[in-house]
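Removed: one protein chain of the complex. Kept in place: all other protein chains.
By written order: A and B. Residues from 1 in each chain.
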Amino acid sequence: MLALLKTEFLHYRKWAIGLLALQAMAWAIVLKLNEYTDASAFDNEITQILSLFGGFIFGVVQMVLITRKNHWAFLLQRPLNSRDIYFAITAASTLHIFIAFPLVWLAVVAGFDLFTNTVVDMRHYYMAPYLMMYSVATYLIGNLVVLNASRAAILTGFGLLTLHNDLPQFTWLKFLILALVIIILLYLNIKSFKADRFQPLKSVSGIVLMAIPMQVILVFFLTMSTALFYDIPQTLMGTHPEQHPTEGSFEYWRNIEEDKRIAYLLKDSDMDNKTLFSRQTELADKDTIATYHSAFNRKNQLNFRDNQWFLSDEDSRTVWVFSHDEMMLQGSDNFTGEHVGWLGQQGFLDKLNLATDADRFITVPSMIKNQFIVTDKLIFQVDFANKQLSVKLMMTGGEYLIGRPEFKEHFVALVTNKQTYLFAAQTFLNEFELAATSYQLPHPVALENLSGLESYRMADGFLLIYRGQDYYGFDKAGAEILYAHANGDVEKIHSVRFNKQNTPEFIQHFDYLISPAIYTLRGVIRNSFQSSELSKQSNDAVLTRPWSSTILITIILLQVSAAIVVLILARRFRLNHGKTVLWVLMSLVVGIPSLLSFLLLNKRA
Amino acid sequence: MSKPSVLKIKVVTGDIRPIFKQIIDGIRLEIATEKLSPGSKLPSYRGLAMQLMINPNTVAKAYAELSKQGLIESKKGLGLFVSENRQSLSDDEREQKLAKAVTVFINETVHLNYSDDEIVEVIKNKLKEIKTT
Partner (left out) sequence: MSDFCISTKNLTKQFGKKLALNNLTLNIPQGGIHAIVGSNGAGKSTLFRLLLGFDTPTSGSCTLLGEQSDQLSARVRGRVGYVNEEHTLPGWMKVAAVKELQQSFYPNWNHDIYNKVIAYFDVDPKQKVAGLSRGERAGFNLSMALAQRPSLLILDEPTLGLDVVARQSFLEALMFAETEEVMTTIYCSHQMEEIERIAEQLIIMEKGRLINNSTPDDFCARVSCWVADWDAIGSILRNKNVDIPGFLSHREIDGQQHILVVDQGDDFGGFLQKQGAHDIAQLPVNLERAVNAFLTANHNKPVAL
C-alpha cells in the first residue's frame, strides 16, 4: 500500500510543487506592494477559492485519469482490497493538497509570527488546517462525482458541504462538522471505489447518505424552479403580482411611493389631522434602522470572518489590533512595527504583564468609527489624545445589542433584543462619557416578527413605522406607527393589518410545500448550531407554524404520490425488496425531492 | 551427452497443412532422404519449437505422431532418436497410403496434357534427385 502511495504521490508531485512555487511568488509580490499590519489581513479569497476549486478539479481530473478503462484495470487487477488502493491514493492526494494549498499560507503566517510584532493568534494558524480540510472535502467530492455510478453525486457532495457552510464561526464546531463531512465523503468514495463502478451503492447507509444531502440541494433547485414556471411566465404576461400588487396587501403598501406610505397606513384611521400629519412626514428626514441580528466577532473564530478588527491613531501613528489570545488590543507603531502597549477593558497598559483578568475583554469586540469598541453588552470609546478609555453604554439584565450602532446624520441608533435606543449624534460622538439616551423605544412586537423599522425625524420627536410580514404572527403582515415625543412618551398612532396575500400561498411557501421534512431539518440544524441570539426564528416557531389546510393537503398528496411513483419505478428497475421499502419510506417522508433523487441514483435494469 | 542433429526443416503459416503436420512431413522427408540417419538424436521439443518459433506442445504433438508411426523412438532420459528399424507400417497401410497419394497426384496432373511416359519420367527423375542429394 505504501508503494502505491509513493507511486501516486510521484505522479502529481511536480504539479503540487509548481503550485506552491506559484503561490509563493504571488505572496512575495503582494507583500512587497502592501504593508500588512495584521495576520488577519490574510483573509485571502484567492487562497480560499484556490482551495475549493483546486481540490475539486484535482479530485475530478485524477479520478478521470485513473478510471480510464485500461488504467482502471491496471490499478485494480492486483492482490489488494479496493479499499486499500483507494486509501493509498487518497493519502497521496492529501500530501499533494497540503503542499499545494495551505503550506504557503502557513509559511507566511509563521513568518509574520516569528519576524514581526504583528498580532498572530493561534486562530491564524487554524486557517491552515481549515483550508486543508476544505480542499480535501472538495477533492473527495471530485472523486465521488467520477467514481459513483451516478454523476448526480455532485449534488450529494455539495449538499454535504453546505451543511458546513450554514454554520457559524465557532472554530471547533466548524472543524468538527467539516471532519464529519470528510468522513461521510470518504465512506461514500470507498463504497463507490469498486471494480464495477457502474453499479449503484447497495447498502442502506450508502443509499441514505447519497440521497439525503442530494435532496437538500434538490429542494434548493426546486425552490428556484418557481422562477421558471411562475415568475418568468407571469412577468412576461405582465401579470406578476410584483408588477401589480394586490390592493390591501403588504407588498402593495411597500410598492407605493415612499412619501405616500404613511398616508396609506392612515387612510382608515380616525385621526383628526391626518392629512397635515402625513404632509409633515413627507418633509421629514427618513432613515431605516436594521432590526435583524448581525453576527459579532467570536473568540477564536477563523480570521476570514473578521470584521473591523483594529483601530488606528493618526496622531501617534499607531495601530491597535485585537488579539484573541490576549483578549486585548495590541498597539504597534505603524511604520516600525514596534510595540507601543496594550488596550484593555480598563484602559491603556504599557506592558502585557501588567494586565489583570479585569483588563481582558470577555467577548471579542468590533471597532467602529475608529474610536468605539463594541461588544454586545458594552460600548467603549477611546480617546487616543488623552490615552483614556470611557464606557459609552452598558447593557444590563438580559438585554444585549443585536447589531452594531448605526450612525445616522443626526442620531445614533442601537437595537437590542428588547428595544431601540436613539442618541443625539453630536454628544454620542464627542463626549467621552456614558451616553444619555434621547429615546428609548420598546419593540411593540417580538423582534423575530419585525422585518424593518423606519424613522422620520419630526419637529418634536420621531415618528416610527414598525413593519413585518409576520408582524401579527405567521403570515399575518402588519405595520404600526408610533410617535416618540421629545419628553420620552411613546404614543401609538395607528396600526394596520394587511389581510390580503399578494403572492399565492403555494408560491410563497414553495420551499415548505416541496418537502416539509427537509425544510424543518434545515431549520432545526441551523438553529441548533447557531448561538440562540443569532438565529432568526426559534425551533418552536419553525415547528409550530399554523399552515393552512390547503397547504397541508397538497403536501400529503405530493408525498403519497411520490411514494407511489417510487414504488412503481422500483418494480420496473427491479430493485430488491429491502431497497424498495427503503426508497418508498424515504419518499413518503421527504416527498418529491426523494423521488428525484431516486431517479438520479438508480438505473433502469 | 550427444548433441542433437540440426533439423533443416521449416514451417510456414498459412499453409493448408497444420504446423504439426508440416513438421511430421519435414522430418519424414529428412529421414527418407537419409539426411537424418538412424540413431541420430532429435532436437528437444523446446529446441525445435524455438527454432521454428512455434508452441513447444505442437512439436510434442508431431513427435508423438512420429513415434506412433515408429519413425522415432525415445530413450529414457536421453531424448528422442531416429529409429534404427523404422519400417513399421503394414503392407496394407503402405498400399493404402500410396494409392491415396497417387490419386491426389493424378487429380492434379491428368488435365495437364502430358503423356503418361512424360509423367512417369518426371517422377523417376525426382525420386532419383531426392536419393542422390
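Methods note: a residue touches a chain if its C-beta (ideal position, glycine included) is under 8 Å from a C-beta of that chain, and two chains touch if they have at least 3 such contacts.
What you are looking at is a predicted structure, and each value in this text was computed from that prediction instead of being measured.
Enquirer: One chain isn't displayed here. Which of the visible ones does it touch?
Expert: Contacts of the omitted chain with visible chains: A, B.
Enquirer: Tell me which of B:50, B:78, B:102 or B:122 is the one touching the absent chain.
Expert: B:50
Enquirer: With respect to the chain omitted from the figure, which of A:73, A:208, A:436 or A:524 is a touching residue?
Expert: A:73
Enquirer: Looking at A:199, A:336, A:356 or A:440, which residue reaches the missing chain?
Expert: Of the candidates A:199, A:336, A:356 or A:440, A:199 is in touch with the missing chain.
Enquirer: Could you pull out which residues of chain B are in touch with the chain that's been left out?
Expert: 13-21, 46, 49-50, 53-58, 107
Enquirer: Tell me, which residues in chain A touch the chain that this view leaves out?
Expert: Spelled out for chain A, the touching residues are 3-4, 6-7, 10-11, 68-74, 76-81, 195-196, 198-199.
Quick note on the criterion: only the chains that are shown with their structure count from here on.
Enquirer: Using mean CA coordinates as chain centres, what's the chain A-chain B distance in Å?
Expert: Between these chains, centre-to-centre, one finds 91 Å.
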